[in-house]
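Take a look at the following structure, please.
Of the protein chains in this complex, all but one are displayed in their positions.
On to subunit A.
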Amino acid sequence: MSLRKTLTAAGLFALLAGTASAQSTLVYCSEGSPEGFDPALYTSGTTFDASSHPIYNRLVEFETGTTNVVPGLAESWETSEDGLEVTFNLRSGVKFHETDYFTPTRDFNADDVVYSFMRQMETEGSWEYFNGMSMPDLISSIEKVDDMTVKFVLTRPEAPFIANLAMDFASIQSKEYADAMDEAGTPEMLNQQPIGTGPFEFVAYQKDAVIRYAKNPEYWKEGLPKVDNLVFAITPDASVRYQKLSAGECHVMPYPNPADIQAMMDDDGINVMEQEGLNVGYLAYNTQQAPFDNPMVRKALNMAIDKQAIIDVVFQGSGSIAKNPIPPTMWSYNDAIEDDAYDPEGAMAMLEEAGVSDLSMKVWAMPVQRPYNPNARRMAELIQEDFSKIGVDVEIVSYEWGEYLDRSKDVERDGAVLLGWTGDNGDPDNFLAVLLGCDGVGGSNRAQWCHEPFEEIIQEAKTLPTQEERAALYEEAQVIFKEQAPWATIAHSVVFMPMRPEVEGYKVHPLGGHIFTEVSLAE
């Protein structure tokens, strides 16, 4: 559809909605279908783009374009001195969506908050993100103090808790709507015809084809959203998304093919925004097995990897070399750290010094494409070649994705594993503790690395109240990480967002979401 037609479409929407004419419609060529519209049930970004960002709000939110936590449905909050109680003062006068399938009779209040969390605490269901962030262990109780005040009681002081509440699973549902659906015997409607307080109201979804949203006229943030209608044209193939963008059939598209990016940048009809993603791709040694239990061996191997070649070949430029286990856009990133220089001869000498010769090892290559590693097989081949230059023989192995995730957790695992991580809440704890903490051994800590001095620091950082104090500790932790080298940190991906020139106000969000609340279309 041409943009002229898009405008006509806007007119049609206006007719349908019975409101003023000259409406604007933003078309986003999304990469896939959402699994559903209840974000608490899912963990994928595609689903969050279609559900939590347009339809819902949370008590606190990430400011678009940053990982800063700002007030959302809670106007303010206080943490008790022992760090065990967090009290939220809720915003008054916030309306839930009024649609052709539901008419709310009351404004948002504390009941909605308690309901949205208690269902994940108490009812059966695949609340994977809530569980994955250890919320059931962390939350001891949630109390309604009065209609506009809610108190969370925690089992231990935990600084990243507030940021967790800005995550998608913490989206606030309407208890009134949920009760009505329960009564009607159709509780699944929460997942199919959502009601929230967010900037856009759900209008219709045709699976694998199109999702339509209309502006929430009662949105509590003054002057937002800026467009009247939002349409997701679901387009799984990246080359086809590019063609649609060129032809004016959509305004914004995510995930371009790396090979197309240069052509897009050269095209006057397309603007390309870019930002480093909040992720890291790494090679994790099994630090509990000889000779990889020796930091010197790990360091030597790290020096043998030509990371620039990997960025050029595997990422085709859409990545940057990683020197730390956390991405550069994250607070506490220690930029003073120097990366191990690519030095095969030095590496060989170091291996010799460590008394290792004729080393042969396995490198595990993931069978799937991920943002932090677009082609693990190719990456493994490059590493194999690099290691062969220092006399280390590499066998590449791979398994089906589920098997891969499962087997790579094994403490007895043979070989170094290619894997990565995308940040959940913008907190360094979400990288350092989850991926490198002692609790993660035999689980998400693929290096099976439990190092006392590092562990002490990250545990202490969790309990400190201010970001400055915590940042100082995390910076120190990164120094220890670099000395000990449980991983070879390989790359952070760079996120590219191509869009048409008339799109204004779009911000690339470091947490990976595609958010259109503040976007407008120039005449």
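As a convention for this text, a contact is a pair of C-beta atoms (placed from the backbone, for glycine too) under 8 Å apart; a residue touches a chain by one contact, two chains touch by 3 or more; residues count from 1.
By definition in this document, contacts and distances are computed from a predicted model.
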Q. Which name from "Sarcosine oxidase subunit alpha", "Probable dipeptide transport system permease protein", "Formate dehydrogenase iron-sulfur subunit" or "Cell shape-determining protein MreC" does UniProt give the chain that's left off?
A. "Probable dipeptide transport system permease protein"
Q.
For the chain left out of this view, which of A:E63, A:E403, A:E468 or A:E483 touches it?
A. A:E403
**Q.** Residue among A:Q192, A:Q275 or A:Q459 that touches the chain left out of view
**A.** A:Q192
(Q) Out of A:E249, A:E455 or A:E475, which residue would touch the omitted chain in the full complex? (A) A:E249
Q) Per the definition of touch given earlier, which of A:I234, A:I270, A:M379 or A:V503 contacts the omitted chain? A) A:I234
Q) What is the set of subunit A residues that contact the non-displayed chain in the whole complex? A) 1, 5-6, 8-9, 12-13, 16, 25, 27, 35-36, 41, 43, 124, 126, 128-129, 131-132, 188, 191-192, 204, 206-210, 212, 231, 233-237, 239-240, 243-244, 246-247, 249, 399-403, 405-406, 409, 419-422, 443-444
